[in-house]
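Note that one protein chain of the assembly has been removed; the remaining protein chains are unaltered in position.
For clarity, chains are labelled A, B and C in written order, and residue numbers in each chain start from 1.
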Amino acid sequence: MSKVASTQMPRLALGKTYARVRRATETLAAGLSQEDQTIQSMEDASPTKWHLAHTTWFFETVILQAFSKGYSPFNANYAYLFNSYYESLGPRHARPRRGMLTRPSVDEVLEYRRCVDKAMWSLVDALSPDQQAQIGPLIELGLNHEQQHQELILTDIKHAFSLNPLLPAYAAPRPTVVETAPPMEWIRFGGGLQQVGDAGAGFAFDNERPRHQVLLSPYRLASRLVTCGEYQAFITDGGYKRPEFWLSDGFALAQREGWNAPLYWDDEGQIFTLRGPRPRSKDEPVAHVSFYEAAAYAAWAGKRLPTEFEWEHAASLLPLEGNFLDTDILHPRVAVSWQGTLQQMFGDLWEWTRSSYDPYPRYRPFDGTLAEYNGKFMIGQIVLRGGSCATPADHIRASYRNFFPPAARWQFSGIRLADDS
Amino acid sequence: MSKVASTQMPRLALGKTYARVRRATETLAAGLSQEDQTIQSMEDASPTKWHLAHTTWFFETVILQAFSKGYSPFNANYAYLFNSYYESLGPRHARPRRGMLTRPSVDEVLEYRRCVDKAMWSLVDALSPDQQAQIGPLIELGLNHEQQHQELILTDIKHAFSLNPLLPAYAAPRPTVVETAPPMEWIRFGGGLQQVGDAGAGFAFDNERPRHQVLLSPYRLASRLVTCGEYQAFITDGGYKRPEFWLSDGFALAQREGWNAPLYWDDEGQIFTLRGPRPRSKDEPVAHVSFYEAAAYAAWAGKRLPTEFEWEHAASLLPLEGNFLDTDILHPRVAVSWQGTLQQMFGDLWEWTRSSYDPYPRYRPFDGTLAEYNGKFMIGQIVLRGGSCATPADHIRASYRNFFPPAARWQFSGIRLADDS
Amino acid sequence: MSKVASTQMPRLALGKTYARVRRATETLAAGLSQEDQTIQSMEDASPTKWHLAHTTWFFETVILQAFSKGYSPFNANYAYLFNSYYESLGPRHARPRRGMLTRPSVDEVLEYRRCVDKAMWSLVDALSPDQQAQIGPLIELGLNHEQQHQELILTDIKHAFSLNPLLPAYAAPRPTVVETAPPMEWIRFGGGLQQVGDAGAGFAFDNERPRHQVLLSPYRLASRLVTCGEYQAFITDGGYKRPEFWLSDGFALAQREGWNAPLYWDDEGQIFTLRGPRPRSKDEPVAHVSFYEAAAYAAWAGKRLPTEFEWEHAASLLPLEGNFLDTDILHPRVAVSWQGTLQQMFGDLWEWTRSSYDPYPRYRPFDGTLAEYNGKFMIGQIVLRGGSCATPADHIRASYRNFFPPAARWQFSGIRLADDS
Partner (left out) sequence: MSKVASTQMPRLALGKTYARVRRATETLAAGLSQEDQTIQSMEDASPTKWHLAHTTWFFETVILQAFSKGYSPFNANYAYLFNSYYESLGPRHARPRRGMLTRPSVDEVLEYRRCVDKAMWSLVDALSPDQQAQIGPLIELGLNHEQQHQELILTDIKHAFSLNPLLPAYAAPRPTVVETAPPMEWIRFGGGLQQVGDAGAGFAFDNERPRHQVLLSPYRLASRLVTCGEYQAFITDGGYKRPEFWLSDGFALAQREGWNAPLYWDDEGQIFTLRGPRPRSKDEPVAHVSFYEAAAYAAWAGKRLPTEFEWEHAASLLPLEGNFLDTDILHPRVAVSWQGTLQQMFGDLWEWTRSSYDPYPRYRPFDGTLAEYNGKFMIGQIVLRGGSCATPADHIRASYRNFFPPAARWQFSGIRLADDS
């Protein structure tokens, strides 16, 4: 087991960050009606309201109940309703039934948030240095956890809205600026023994640890993400019907599901975005593809996907900038023309790697209940890297490992090509 | 094809009835939050909001668009969203996705109702006698259709609430009065050639026609519905584990689903009602059983279920009174002690018959689109008779044929025993 | 409960019939390899070998173990392996796994048959008149049971062979004689109170009893079965795509399964028969349609299917002749031109009726274990009448009620139209 230890944020900063992150979540939900916040569009997704409550339950359970003397839960039923998957914390409301929870209402959930926030502020205010060393990292974990759910709020409501024939917009449409993507260039890396994993400069999840050496062969990365126009050429060339490009499971799934384009594309050249439907641009990055589609595209293009370590090594040399949630664009941007440099590594779209989500050598899960946070999902999933337009800017880093099953398409996921050098 | 003809209600009465029925629907929804009105708990059920809109769409489509010059639809998308199953009216929103419609909002749907109501009132006001002969029956059909959905609003929200671990109450709980059910007595009927089906005195559905003769053997009916206590004896005697009482499909289903009691019973003696959970009384009628359970109970009791014609012949001799929606009890009542008389035939619970839902001899569906109202469902369903505590009093009659698949449990369905004489 | 009583066959006749029926079953299997006899093509079907063993188990269990002193079962495991659905006789091998029984081998099963036959002959030889009154009817039941499985051996192997791309023939192909079906004529019946059900002249199943009166309206029956050419016109007219002709469940199923023609039709005008694939004739009766297709065809033709009692009343006036298993044609024949008479009522194809398989008034199942023979299946099934080209001639009668779910297509089932008069 490993401690949730990290560089320790000063108490004041902790309180401020807590307030900022918590408020940001509520801001994301503010434009949604009570009805919007209640439904669950598929088993993988959760209602907005549930995200609001679950992240609050996390602080209540991990911090307040453990460390705040005399704290009594806001509502005894919530431990059952809003536990996501922690077996060690007892039975839970069945995941596929989260959309049945018309009660508690959105208003009650917001009241729950206020109540827990108040208790959290009292706690943080009174932290002794010793306590801060112990509790501070857990609060940081809770805030990072909440940021993960901020992204899910967006991807889940996008999916839900896409099933409504009215195709509602989450945010107001914006005038489209016509932009042209630069040609794809190839950036060369020398390989060798490289350090990967959490460098220890701030918060990190257990799955990024321990930092360790990996051996890389020389490789090249594409300078930008694959565009809709490039992906359209794959489709036009029969990509979805030609098994020679596909992993066997992926081809079978695509046939069974009738996939013939990325999620959220329609047959009339429109794309569904968080700002409603609009014409697709050939220059914007292709989004909402599964790993299977990403890998098939790469095979068709005569290239491959990068391994997570190739990606990380390259990313670790770049500034941590990009089109994150903070730009409020809510969609990947067209790449710009910076000759010979890697673009869009951070933000815009999560990038599928050719790496199964396996534990690092000598990996130790967090202690106690939090052992369930990451470790038990290390099977059948693929690593994605870099964050997206729905990821808070201060949530991401080069060593960050996101993971989804190879069939998942409702995340902001895209394609960066790689090649041997 | 058959016309939707019936005794013609005077214009004034028609307007008043329209207003009353439409208002009643909204009253049923009034206590539910927007969130409650949005969700769909299973494919068989629909959101409250959808019921509110669909019944309105029915008037808009069948009456206003056909007969109201210059009427233009409130919203062009609603024909797609709120068509239930009319193939002749074009494509429809998929039934299992009704719960995805967070938009239009409840408020927009209520606005839709107001708008259609206004147009309907104008139309009714200006009806010439000729027009009334033509349109009046269709309006009556629309109102009867709406009353069917009033019952579904209640049974569907009951089901949805039952899946919420908080077990919300649809209506305020009431103090329980302890009552004792009288012993079951047996009422004898002579059989012979009897008239069944719509006698023509008022509105009737096409499935009740034509009135025709049937040949009945002498038979007996139980004086009242089977109680929870009686049903508990069946359970205690191993009823759910003993295949000798069951139809083969029913036993397989009960095993597969793990049924060991009626729907809405828990293991601690509680029953879930529209007024929330409360202790079960042994004297109240057993409700929410499938046809399979009703038939198994009857076999265990050494009796059988009545045919729909045995039931109808007996019911046609009784006054049309009972515990309907209008009593606002929202649950079946304990039978009272009236010696030697049939009780609870109307209201309280729909009674499963031992009759498949087949067309009557020389049955003709309604004309045009409305042919789809009943006829296409005449397969794989069982007839239920008599109405329930969720049925409006003026909606029911002795010849009324309700129908559900033999596995359905979420309706207010109960058991009346019959026997050969 | 009702006794399996019937007119009592003399002892000698009983022995002869036993020998004949049992031998006939083995003859049906004789042309099949051990491999052919072992497989199960779907849950509804069973391996040939299983039929051979199950019918034998029936005699062993119902007769020998009950009445033959000192008889000990051939193999203690067979009670488990070859019980079909008798809950009262203990646990059974799961139906979908009958194709896993490579052991016992075909040879062992034939040895089992020989051993049981020997014991049966000894028993029959020594029957006292009293014993014969008791046991004789059970033996007759066993023989009728075996004849039902003779038909299933043929329909099940036909289905299995149809899934083999080599399309093997069960029996040698025969030269096709070109024949022309006569025009469809309409035969009129007066209706009124009519007797239906077992008239008591010989063996009958419990589901044909008791004989009772039914009230029929005047009606007409088509003189012959619907032909492939007539059915093709329905297809050509878009029959499989036009919901207005279909029961709702049927249309949904046809869409889901991609049905666009009867079972065993291919796209090149071929039909698969027990004598292998061959060109379809427009004059031969259309076979292997579900009830849903039969009802949709009838609606398209502006007619309906007969009720089982309309069919029975008409059939009871005809001689019991037709194209049965005994002709060894193994396929329905083209109708011949006999003006103004009903043809093909017996044999050729089972005829779907518009009657759900419900119990007759005062129906009592057979006593004891045999209560499970028919009664527990009286839900969700449709009555078929008249026997087919795979039915032994001495197995059928006007009151005989066969039954299958409305979706079943692998039986020799066809369409006779009816109309009101």
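Heads up, the rule we're going with is that a residue touches a chain if its C-beta (ideal position, glycine included) is under 8 Å from a C-beta of that chain, and two chains touch if they have at least 3 such contacts.
The structure displayed is predicted, hence computed values, not measured ones.
Although it is left out of the displayed model, the omitted chain contacts the following shown chains in the full complex: A, C. Which of A:A76, A:V177 or A:I379 touches the hidden chain is settled by the complete complex: it is A:I379. Among C:T38, C:N144, C:S223 or C:S248, only C:T38 touches the chain that is left out of the view. When you scan C:A19, C:L81, C:L253 or C:A393 for touch with the missing chain, the hit is C:L81. Within the whole complex, the absent chain has one touching residue among A:S355, A:T391 or A:S413, and that is A:S355.
Listed by residue number, the positions of chain A touching the unshown chain are 85, 87-88, 193, 212-215, 217, 243-244, 246-251, 291-292, 295, 354-356, 358-359, 361-362, 371, 376-380, 406, 420. Touch with the hidden chain on the side of chain C covers residues 33-39, 41, 77, 80-81, 93, 97, 99-106, 160, 163-166, 168.
One rule holds for everything that comes next: only the chains that are shown with their structure count from here on.
Under the touch definition stated at the top, chain B and chain C share no contacting partner at all.
When every chain is reduced to the mean of its CA atoms, the largest separation from chain C belongs to A. Inter-chain centre distance (chain B to chain C, centres taken as mean C-alpha positions): 38 Å.
Here the CA centre of chain A is 47 Å from the CA centre of chain B.
For this pair, chain A with chain C, the centres built from the Cα atoms lie 60 Å apart.
Among the residues of chain C, none is found touching two or more other chains.
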